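Rest of the complex left out; these chains stay put.
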Amino acid sequence: MDSNRYLRGWEKLKEIDGEQGEKVIAALSGIAPDFADYLIEFPFGDIYSRPGLDLKARELAVVAALTALGNAAPQLKVHLHGALNVGCSRQEIVEVLMQMAVYAGFPAALNGLFAAREVFEARDAVA
Amino acid sequence: MDSNRYLRGWEKLKEIDGEQGEKVIAALSGIAPDFADYLIEFPFGDIYSRPGLDLKARELAVVAALTALGNAAPQLKVHLHGALNVGCSRQEIVEVLMQMAVYAGFPAALNGLFAAREVFEARDAVA
């Protein structure tokens, strides 16, 4: 384990995904603890930590990709929280989700929009 | 045909996709001319013309989604041109493509990066 990548990744994961991300890491401890390390190190320590694209644009791109793929509902919700955590507005997120109707079809966009509704309501309930 | 949507969409298509987009419309004339109209009206007249998210963020999201889906190589190239046309830097595009390794796997990211290399080289050759 490269401790710099790990620490940098852990800070970045907390910044972006907050409590949602920490839960994913904790959930891995019983089944694949090494995978928790890889998840911190490569996506967060290597990729998200790069300069050249701000976190808002990165999160909107991830929301777009997960909505288009349509096979990763739990991770889409984590990244809808993530997009809000790094400063994307609800309107920006909804715009990206609607745009996916063009590229991945209306069902993918609908499922993305309903996931966003859940995430927005969950945050309103906490607030 | 709603002429406002059509005209607004046609202007937006030219702004974003330029010559690449006009070729797609022309190619449809012999097989499905109505579909050319829908393509101008809904994606470009309705969606891309919306306020609330700038064209740069929209194009980065589309590049992300098409790279992740991995089943639409010609359209990915059109939108790599589109992203550059609306002001995204090559670095921003490469960052989005690399990030797709995390969400859709390394093969999807590699195919996106090699498509970008072709697009960048084609534009350098013209310039």
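All chains are identified by letter, namely A and B, in their written order; residue positions are counted from 1 within each chain.
FYI, a contact is a pair of C-beta atoms (placed from the backbone, for glycine too) under 8 Å apart; a residue touches a chain by one contact, two chains touch by 3 or more.
Just so we're clear, the structure is a prediction, and the values are computed from it rather than from any experiment.
A.B. asks: If you could, jot down how many copies the complete complex is built from here, 2 of which are displayed.
C.D. replies: Per the structure file, the complete homomer consists of 6 copies.
The definition used in the following text is that only the chains that are shown with their structure count from here on.
A.B. asks: In angstrom, rounded to a whole number, how far apart do the mean CA points of subunit A and subunit B lie?
C.D. replies: Taking the mean C-alpha position of each chain, the two centres sit 23 Å apart.
A.B. asks: What residues on subunit B touch subunit A, complex-wise?
C.D. replies: For this pair, the touching residues of subunit B are 42-43, 47-48, 50, 52-53, 57-58, 60-69, 72, 75, 91-92, 94-96, 98-104.
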